[in-house]
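Complex shown without one protein chain; remaining protein chains in place.
And then subunit A:
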Amino acid sequence: MVNTTEQKAYQAPDKTGRYGEYGGRFVPETLMPALLELETAYREAKEDPEFVAQLEYYLKDYVGRENPLYFAERLTENAGGAKIYLKREDLNHTGAHKINNAIGQALLAKRMGKTKIIAETGAGQHGVATATACALLDMECIVFMGKEDIRRQELNVFRMELLGASVVSVDQGSGTLKDAVNEALRYWVANVSDTHYVIGSALGPHPFPEIVRDFQRVIGAETRRQILEKEGRLPDAVVACVGGGSNSIGMFHPFVDDTEVALYGVEAAGSGIETGKHAAALTGGRPGALHGAYMYLLQDEAGQINEAHSISAGLDYPGAGPEHSHFRDTGRVTYTSVTDEQALEALKMLSRKEGILPALESSHAVHYAVELASGMSPDQIVVICLSGRGDKDVMTVRDALKGGDGNV
């Protein structure tokens, strides 16, 4: 018997923002009133039909939802096993799932009377999505971006500026995503009365991981409905890449109580877990507190945070959100990792077989899903969350392939 409606047995977070032992609110006192205010405002907004309708309107007419659940026939043939479906978040306005959260949070901030939005960005995808939402809703937008990432993602910086955002270069630390989060937090502490921080992944202090998950949940909710329509049953496996964990938690959450659906989170193994140059916090890290939450982290013995390494800037973060940390421990989700090289291969494969150029982040999920599907039978179904398109990565991919044998 297939449940056509979602059940609600799994409930998290609790009142203190915990998912099992993970999560919480590890922030300076100065931010606590803002977090409590945000939580109250969010609970009210969620129950307000007007807010819900407004969000649905923008998701449909502006973002272009619902996006397709596409049967990738040639990819399936190539894998030679289970049927592979792609959830096409890459077709969203601005090219990735990030816009689902950016619009949701910007609407919430506006409702709360905030006039200014700040965000951090690594690759620039979340920065672009937030700058877009701010242009749409006529709000001031400041994006913090590591100096190193600004160099790597020049075009996205220009894109954000075209959209009217100011991009602040973060020189501190390693000049990458985690430093951009630090700087955004510092700015927020000093400007908390008129500013909302649109955090870009299922990370940060409570209630952020819950808010981001809920705004990204549309991915999994649509997928569940669509697969039931197309196949009359739920998939056997769902695969998504995990950076901070937003596209994956949004995809997984509506399936959590469907225990017959196996869930796979794919982290970035960079040059390989054994080399130490990776971004796989759940596979190769241990729990600690960073950026407001207790979660799995890449850190040294003394509790100093290690830098993450991945060819994909969107996975280049040393932690994975609290709900994923919880699912890792309970075993509800299986976490695994894929190297830079494997992701590049998958990117080429999907481009050639389906005419779809995936983001490097999503390519990690594609690689693992194809491997998984090839070991399954043709009457089984695998769904991949194709979190974004690869246009932003073309230069990176070209450089990486040139560094190899030079052949595409």
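A few comments on the model shown:
We adopt the following convention: a contact is a pair of C-beta atoms (placed from the backbone, for glycine too) under 8 Å apart; a residue touches a chain by one contact, two chains touch by 3 or more; residues count from 1.
Note that contacts and distances are computed from a predicted model.
Comparing "Xanthine dehydrogenase family protein subunit M", "Tryptophan synthase alpha chain", "Citrate/tricarballylate utilization protein" or "Branched-chain amino acid ABC transporter permease" against the UniProt entry of the hidden chain yields the protein name "Tryptophan synthase alpha chain".
The residue from A:100, A:121 or A:299 that touches the chain not shown here is A:299. Between the chain not shown and the residues A:288, A:314 or A:358, the one that touches is A:288. Taking the complete complex into account, A:190 is the one of A:52, A:155 or A:190 that touches the chain left out. Listed by residue number, the positions of subunit A touching the unshown chain are 16, 24-33, 172-173, 178-179, 181-182, 185-186, 189-193, 287-292, 294, 297, 299, 301-305.
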